[in-house]
Each structure stands twice: as C-alpha cells, then as structure tokens.
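What you see is the complex with one protein chain gone and the rest in place.
Moving on to chain A:
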Amino acid sequence: MAVVAVALVLLAAVLVVDIMIGDFPLTAAQVIDTLLGGGTRRDQFVVTELRLPRALTGLLVGGALGLSGAIFQAIVRNPLASPDILGVTWGAGVGAVSVITFAGSLGVVTGGAASIGLPLAGLAGGLTAGLLVYALAWRQGIEGFRMVLIGIGITAVAGNFTQYLLTVGDVQDAGRAMVWITGSLNGRGWEHVVPVALALVVLVPVALIGGHVLGALQFGDETSRGLGVRVNVARSFLIIVAIVLASVATAAAGPIAFVALATPQIALRLAGTAQPPLFGSVVVGGVLVMLSDLVARTIYRIELPVGVVTAVLGAPYLMYLLVRSRREARV
C-alpha cells in the first residue's frame, strides 16, 4: 500500500512538472491552482487545453506500453519480448500509414475523419499482427521462444510494407506518416486521452487480477499445471490483454519505440523482484514517456516527436540486451 501511494505521488509530481515547463512557464502553485479550477484564463487554456491532455496521453500510453511489455516478458521469460519485437506496433503502423497514404490521396482524411480513422486503423493493424503472431506460434500451446521468432518475422514484413506505403504515397502524406510512425504526442488533445483512458480503466484491473497466476506460470508447464494453473487458458488470456494494451497505446500516439521493452526491466530492478511487477511497470512506463516528451518538446527550438527521444535512449539498451543474451544463452 505504501508503495502504491509513493508511486501515485511520484506520477502526480512528474505530471505537474511536465505541465509547468514550456513556452509559457508556470510555477507548481499556478499549475495546481489551475487544475483545481483557479488561475487566469490564459493559464486555464495552457493547462487544460494544451498541456494536460498531452501529458495525460503520454502518461496513459506509457502505462499501457509498460504493462503490455511486463506481461509479455513475464510470460515469455525473455527480456527481449515486447510488443515492439512481437509485431504488434509495426502492425499498427501498417494500419495507420495505410489510412494516411491511401485515404490521403483520395482527399478524405481531414479533421474528424483523420482523428477517428487513424487510431482505429492503428488499433486494427496492431490487433491483426498480434493475433497473427499468436495463431502462428500456437502448437498445442504457446511457447515463448517460438513466439519471439515469429514476431520478428511479422515485424519485418510489416516494417517493409510500411516502407512500401511511404514510397507510393505522395510526399506530404509520407511526411505526416513518418511523424506518426516515429511516435509523437504533438497536438494530442482530450480526444486522444479518452479512448486510452477507457481501455486502461478496463484492462489494468483485468491484467492485475489475471496477473496473480503469472507467478505460478513462471515455471515449466508441468510444474505450473501441478500448481493448479490451466496453463494454456491463462497464457492465452494474458497475451491477448497485452496485445490489446499495446494496440490501443499505439493507436493514440504511434509506435513509441522501446518503452514497452525497457520499462518492465527498469521496474523489475527498482522493485528487486524476479519478474516484472505489473503495477510498477504502469507507473514507470507513464513516467518514462512523460519525461521523454518533456525533453522532446523543450530540447530544440521545434517540438520533436517523443519517439526520437525514446529511440535515442532505447537503442543502446537493446544493443546491451542482445550482447548480454548472446553471452548467456539462457532466458
């Protein structure tokens, strides 16, 4: 309980800091005052229309990605397992980029259509790729290593298809698509917050409840079944929850690289446990994306996509993981 309280205070603090910083700097007192309904009209506008929805989108997307990665890594028992590598995020990329390029050249993606069609297409693409990997990896049960290999294959196919779409689309659409597939929180408003928030309200409790079997699922199948776990049912259920979480998050902000990969391992080291903590990964993921976005929008004179920052941080980490897992071939 104390840990949960500390985590929530930390989240709130990072949220306030994130809202304070920008072209119109605010003090912590001003931010809190405004959030509670006070403040000038300018403060109200900056906080509730510009910065709060963007920060919340970052928080929720990061939380969803962190939780998704934690579930994948606990089940597959491999720190390389994450929706980035298992094809989910690139599947979402295909969906979204298809809408941007095809619908764009037909001249129908404007305003409302874009803001609804894009996330929906991303969601559909992510779900399709995730479920495809899952179905192809199924052979009287799901085995982690097979799932990682098939995921890498699907990721390659989806990545190349996305590149193809970028080539055939016109330059302006391709430009917008590039920003989307980098993962960005630019211009995120309440319409982006709501779907992710709804998904998290349902899925976080489902994951935490379903997650009580994760501890008993960490052994070989025989041991787990001996402990009374219905291994295939439990594993399938949790994997599908993780696929949906990653797809919803990607639909809202694009595939923000490496968050789902690194978050569970950071949370695991902070918590000192043998498996990634689920709630801890929600918190760490949220903090990670908010802080990365803070860096992305303030480090340079134009706002960079948050995915640039997470990629710069995440790429060396992935290399470290690969080098380490080559040295000790066990997972």
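Everything below uses one rule, namely that contacts are C-beta pairs under 8 Å (C-beta built on N, C-alpha and C of every residue); 3 or more make two chains touch, one makes a residue touch a chain; residues count from 1.
The rule we apply is simple: contacts and distances are computed from a predicted model.
As stated in its UniProt record, the chain not included in the shown complex is "Iron complex transport system ATP-binding protein", which appears among "Iron complex transport system ATP-binding protein", "Urease accessory protein UreF", "RNA polymerase sigma-70 factor (ECF subfamily)" or "NADH-quinone oxidoreductase subunit J".
Residue-wise, the contact with the chain that is not shown comes from A:Ala216, picked out of A:Ala216, A:Ile240 or A:Val295. Between the chain not shown and the residues A:Leu8, A:Leu149, A:Val168 or A:Leu227, the one that touches is A:Leu227.
Taking the complete complex into account, residues 77, 209-210, 212-213, 215-216, 218-220, 222-223, 225-230, 273-275, 330-331 of chain A touch the chain not shown.
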